[in-house]
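One structure is given here, and the rest of the page talks about it.
Complex shown without one protein chain; remaining protein chains in place.
Each chain carries a letter (A and B) given by its place in the written order, and its residues are counted from 1.
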Amino acid sequence: MKKSTMVQDNAFRYVVSVGALLMIGITFAIGAFLLWRGSATFTQYGHSVMEFLFSTAWAPADDTVGGGKVGAGIFIIGSLISCGLALLISTPFSIGAALFMTEISPRLGKTLLQPTVEIFVGIPSVVYGWLGLTILVPWIKEVFNLQFGFSVLAAAIVLAVMIFPTITSIAADAIQSVPKSFRQAGYGLGATRWQVIYQIVLPSAKSGIMTGIVLGLARAFGEALAVAMVIGKTKALPDSLLAPTTNLTSAIASDMGGAMEGSEYNMALWTMALLLFIISALCIVTIHALGKKESIHD
Amino acid sequence: MTSIDRANFVNRIATIVFYIVAGCFFLLLACMTGYSLYNGFGGGNLRLLSPEGIGAQLFNTIYLVVLALLISMPIGILAGIYMAMYAKPGNFTKFIRISIETLSSLPSIVIGLFGYLVFILLTGAKWNLFAGALTVSILMLPVLTTITEDALRSLPDSYAKASYGLGATKFQTIRNVLLPACIPQIITGIILAAGRAFGEAAALLYTAGMATDINWASTNLASPTNPWNPFRPGETLALQIWASRTEALHADASAMADLSAAVLMVLICTFTIVARYLSRRWQNRMMGR
Partner (left out) sequence: MSIFNIQDLHLFYGQTEALKGINMDIEKNEITAFIGPSGCGKSTLLKTLNRMNDLEENVRITGNVIFDGKNAYTEMNLIALRYRVGMVFQQPNPFPKSVYDNIAYGPRLQGITSSSELDEIVETSLKQAAIWDEVKDRLKKSALGLSGGQQQRLCIARTLATKPDVILMDEPTSALDPISTYKIEELTMELKENYTIVIVTHNLQQASRIADKTAFFFLGDLIEYNDTEELFTRPAVQKTEEYITGRFG
């Protein structure tokens, strides 16, 4: 028995542990750095959290003296409306596509729809943005007879297309894992396919589908460039779905480069990034809560 | 109408609706791909596929993705092996798992800002490809970890048992039996992760930079215009599309963006299809078919 074999075995254990520790390290580093930078708005420049979240007066000073206004309400509302609308558009279609893949025609689903979904996932977000900018925006301008096509609606449609593959694939997994016996029981009692889907399959797969929706929401909330290209980046609350506005990620993407390093403006943008971090962490917590609820039911 | 008739009628309508939904998505993809290919490659745009056009951006994109893979692959795969083979159930493992999930759900713009802060501001460097590669590798890490873990977990227990039974250590078992057995899944995952990195822009805005100036004849690796110098600014295809929207300085900016979008589209479709094909083929060969 060679000793070196055992030494090797132990060394490898340490090496993989380092790999795992790095994952924790990086996540924490991101959280810590964002907290350090993002809290400067409140600590260094003395604004209140309430002002940041709920005021719509946005005029941060681009210097280290401060004294401006950092109400990010417009950005937050812009993000909420565009994402909410995107979910409303995308969810029914996504669940429909997931049901098609699993219940209606698994054969077509596997050969046609599944690869389609995979390609949709892979398409870069700037390409979505670019197509939105060159097709969707002019189209909206034309149809609704507007001065510009940039609008909440355009942003919501682009986001809806982007989150469709996320929701679809997770919902399809959830539906697939509903036991066959449930369906057989339904058919055995004389239910039609639609009745089985509506009364048995969908309720059983509910929490998995919710997980997909939450992940879709997280993706929509964090999407930056595609939205920035079509939302108009107008710092005003939209008075209709056809009006332009702006959101958190657009502001970070377009203004971070211009703001002076360390200035109140700069720090307010970091606070927005911190807010995004917190929201995506909340989404993860929500998903875990959904999973837990299900395991109690079982 | 009896209730049975009504049920059958509703059922038929529902089926039709499902077919329409599925058809719409397929059509949507076909139209989007068709439009961007037509727009991108048509109208003499192909002349821009040159070193003066988007050649430099294409080179930067590939170079950056390769660098990012070199950084993230070892860490991601090792962490995946830890999660599948060494992690004991308990709070520590739960903690790692939540870290990985959080990391994978972070918006890429947030990771981009982190990269900007750590790799640019704190090091005092200018925008450079290497910082971009580091940032993108953070995006790829959770994907690679999860893929490796899932691949190892999907193997039957019997492989490990047989190997231990022959007197192999854990390391020998992982290296000689388990990893080779799940190479197809891991490679498929790497291809998909690389595809995602090809189109990444938000994470690179403030790390890799939005400028590129390459002197193809340069032989001095330290020169800021040498194509192989990783410490030079390097605009990628995706960034170029974004830039042409906001700061259209170049006369051909819009045509270049069209072409970049088409190239990205082709790359993504190829990557996805190749990944599918390879994983199926390897699976078959392994099963002795």
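Please note the rule applied: a contact is a pair of C-beta atoms (placed from the backbone, for glycine too) under 8 Å apart; a residue touches a chain by one contact, two chains touch by 3 or more.
This is a predicted model, so every value here is computed, not measured.
For the chain left out of this panel, the touching residue among B:28, B:121, B:181 or B:278 is B:181.
Not every partner is drawn; the one left out touches chain B at residues 156, 158-159, 161-169, 172, 176-177, 180-181, 285-289.
Note that in this section only the chains that are shown with their structure count from here on.
Averaging C-alpha coordinates per chain places the centre of chain A 17 Å away from that of chain B. Of all residues in chain B, only 7-8, 10-11, 14-15, 17-19, 21-22, 24-26, 28-29, 32-33, 35-36, 39, 74-79, 81-83, 85-87, 95-96, 98-103, 105-111, 113-114, 116-118, 121, 138, 141-142, 145, 169-172, 174, 192, 195-196, 198-202, 205-206, 238-239, 241-242, 245-246, 257-258, 261, 264-265, 268-269, 271-273, 276 touch chain A in the complex they form.
Of all residues in chain A, those touching chain B in their complex are 5-6, 8-9, 12-13, 15-20, 22-24, 26-30, 33-34, 37, 93, 96-97, 99-101, 104-105, 108-109, 112-113, 115-120, 122-127, 129-131, 133-135, 161, 164, 191-195, 197, 215, 218-219, 221-225, 229, 249, 252-254, 256-257, 261, 270, 273, 276-277, 280-281, 283-284, 287-288.
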